[in-house]
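Shown next, in structure tokens, is the structure this report addresses.
Every protein chain except one is present and positioned as in the full complex.
Moving on, here comes chain A:
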Amino acid sequence: MPDGMHTKTAMLEIADLHGYYGESHVLHGVSLEVRQGEVVTLLGRNGAGKTSTMRAIMGIMGKRTGSIRFQGQELIGMAQHRIPRLGIGYVPEERGIFSSLSVDENLTLPPVVKDGGMTVPQIYDLFPNLKGRGSTQGTRLSGGEQQMLAIARILRTGATLILLDEPTEGLAPVIIEQIGVAVRALKARGFTIVLVEQNFRFAATIADRHYVMEEGHVVDMIPNDQLEANMDKLHTYLGV
């Protein structure tokens, strides 16, 4: 971990975030921060609040209290459709490929919100599998290709922070490898990435830091270079 990183400004700061779906209180004071250019993972068991944290950032949650600041701007209370327009791209766990849209239409659906997004040829270089599939119905792609498409369509928009919810879920090892290559390439391009993962072996290959969540809040933060030393602790957290 380069020491210089600490001088970089925090891009995303979450402080004492509480979140509710209707009556049920799912986030209990989440606090974390993500610096510009970092890849940070949220680890934790099922139901620990990882996906809910992402949904809270995007405003897809009934009620939120506390603070979520993106580049200094408070997101709580902001109209839902304005949040992505600040430059936050969301790749949901279920991938959200539209079956009534072709691959091309899926790829170009999210509006460009900022300059500096990747071009379609650059995206095809990153995900060669998607090339030449433009007129295919979106959901006819394989699971791995759908995951690539879900990431690809965000890269066009110029979003600088990408929320990736379990990109490896249900995919074959060889596809996971490809997704890992792509995520590392995105990091090299300067994207800031928050990654939800159950598979911490995958997470360890790309992340700078790991936040561990339990019961709706962050219980620990482990820098990636100290992962080995904290393996026992991590096994306890994740119950593996």
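Observations, loosely collected:
Following the convention adopted for this analysis, a contact is a pair of C-beta atoms (placed from the backbone, for glycine too) under 8 Å apart; a residue touches a chain by one contact, two chains touch by 3 or more; residues count from 1.
Everything that follows uses one rule, which is that contacts and distances are computed from a predicted model.
A chain of the complex is left out here; the name its UniProt entry carries, from "Multi-component phenol hydoxylase, reductase subunit LapP", "Alcohol dehydrogenase", "Sulfurtransferase complex subunit TusB" or "Amino acid/amide ABC transporter membrane protein 1, HAAT family", is "Amino acid/amide ABC transporter membrane protein 1, HAAT family". Touching the missing chain, out of A:Gly96, A:Gly143, A:Gly180 or A:Pro223, is residue A:Gly96. Summary of contacts with the chain left out: across A:Ala10, A:Met58 or A:Leu238, the touching residue is A:Met58. Although one chain is not drawn, its touching partners on chain A can still be listed: residues 58-60, 79-85, 90, 92, 96, 98-101, 105, 108-111, 113, 157.
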